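In this view, the complex is presented without one of its protein chains, the others remaining in place.
== subunit A ==
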Amino acid sequence: MRKFRQPLMIALMTLLLSFIAPFAQAATTDEKTYQIATDITFAPFEFQETNGEYVGIDIDLLNAIAEDQGFKVEIKPLGFNAAVQALESKQVDGVIAGMSITDERKNKFDFSDPYFDSGVVMAVKEGNDEIKEYKDLKGKKVAVKTGTEGASFATSIKDKYGFKIVTFDDSANMYDDVKTGNSTAVFDDYPVLAYGANQGNGLELVTEKESGGSYGFAVSKGQNPELIQQFNEGLSNLKESGEYDKILDTYLSAPKSDEDKGVIGLIKSSYPSLLKGLGMTLMLTVVSLIIASILGIVFGLCRVAKNKALNMLGSIYVDIFRGTPLIVQAFFFYFGVPAALDFRISAITAGLLTLSLNAGAYMAEIVRGGIESVDKGQMEAARSLGLPYKKAMAKVVLPQAITLMIPSFINQFIITLKDTSILSIIGINELTQSGKIIIARNLESFNMWLIVGLMYFIIIMILTKVSQRLERRIQNGKA
């Protein structure tokens, strides 16, 4: 038993720490630091520079206002939908994400004065001469991004002009859909499309700007009124000083980026972010698998226990976590539970919780299978010597079961490693998310997803080989 104790302690400590960490942070943080969620893929309002730093009109404005008004902000790039949900569930204090001020949103949020007047334009693939006005869209597909003004504008005219709408969560995917020809055109906010075309994203603008709404900074209704007030004051100060125009110019009249967009160039420019993402992916995998192993042994033992209540408990746990999609579990722990019980949880804690519980359910089945494939005579021989059930299990059955479990365990390791990519959806900066963020900047989705995919592949191959060697060594040792 002694061999098991140390990793067990470490795992428990990690589990504990990951729960305490967010609270500890909240306790020591200066009261004036606001957590502001933003999008990850909305250039020129927010995007990540090659060095990993977030920049853009929203980011620069917010930082300038914070400085002007003397408060601090912590910017959390979560993605637009996740940012809005995070604000609704009060996980963050505010959202600045190129968000249009609409009546519907005003029901839930309090908005600042508008800080940018937007408008919708239509763009098509560069060199497409067939589409010049809305009429030409008859029978075609049009790409829009969820919740944007482009989406509402397109919806409002789609019947009149007879086109279909395809909805995306992510600007990069939306542009790709047009570039690959799936969709004929895209409706998006003027500054975004103008910037993208300027950066050489392969699209060209074909219509004049439809005068549209304005972007505002939002807080939860009735929360942080002082923040809105400070934002408004800071904004008017910046407009007066000319800093506001300077920030806009920086992005809207940006020269074409001269980043090398070949695979090698992309690897060179993006490897620091990708490696960081990979580190997070591995951390999530290892920590959650350690916790999952403990859960798996506990609930796996419940599953083979004679006691009906324990047995039921094990089945319920396994059924719930195998019977629901991981992504729903992640949303539940990150948005659902904290909103219902009114507390905050960091994305990483929620992610670890989700992965651990999910993998734990599969581990429980692996443990049960392992135990059941140990010859019944082993338990009987141990019991006939006077060993109590628990000792017989721990000393005789489990050690043999674990050897039998190794191949399934390796398999689960690989599955969990791949599952971490789903946590990009709650804004955890793991490998997939790093890829998304880089693509938001350079719009090189084919090459970047190729690179990201290769990184997963290589890591999984290495782990598989190492594990196979380990497996062989353990089995040889046994014989």
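One rule holds in what follows: a contact is a pair of C-beta atoms (placed from the backbone, for glycine too) under 8 Å apart; a residue touches a chain by one contact, two chains touch by 3 or more; residues count from 1.
Note that in this section contacts and distances are computed from a predicted model.
Asks: Name the chain not shown, per its UniProt record: "Plastocyanin", "Electron transfer flavoprotein beta subunit", "Amino acid ABC transporter ATP-binding protein" or "assimilatory sulfite reductase (ferredoxin)"?
Replies: Result for the unshown chain: "Amino acid ABC transporter ATP-binding protein".
Asks: Which candidate, A:Leu353, A:Val396, A:Ile428 or A:Ile451, sits in contact with the chain we can't see?
Replies: Residue touching the absent chain, from the options given: A:Val396.
Asks: Quick one: which of A:Leu275, A:Ile320, A:Ala340 or A:Ala381 touches the chain that's been left out?
Replies: A:Ala381
Asks: I need the residue numbers on subunit A that touch the omitted chain, in ascending order.
Replies: 375, 377-378, 380-388, 391, 395-396, 399-400, 403, 478-479
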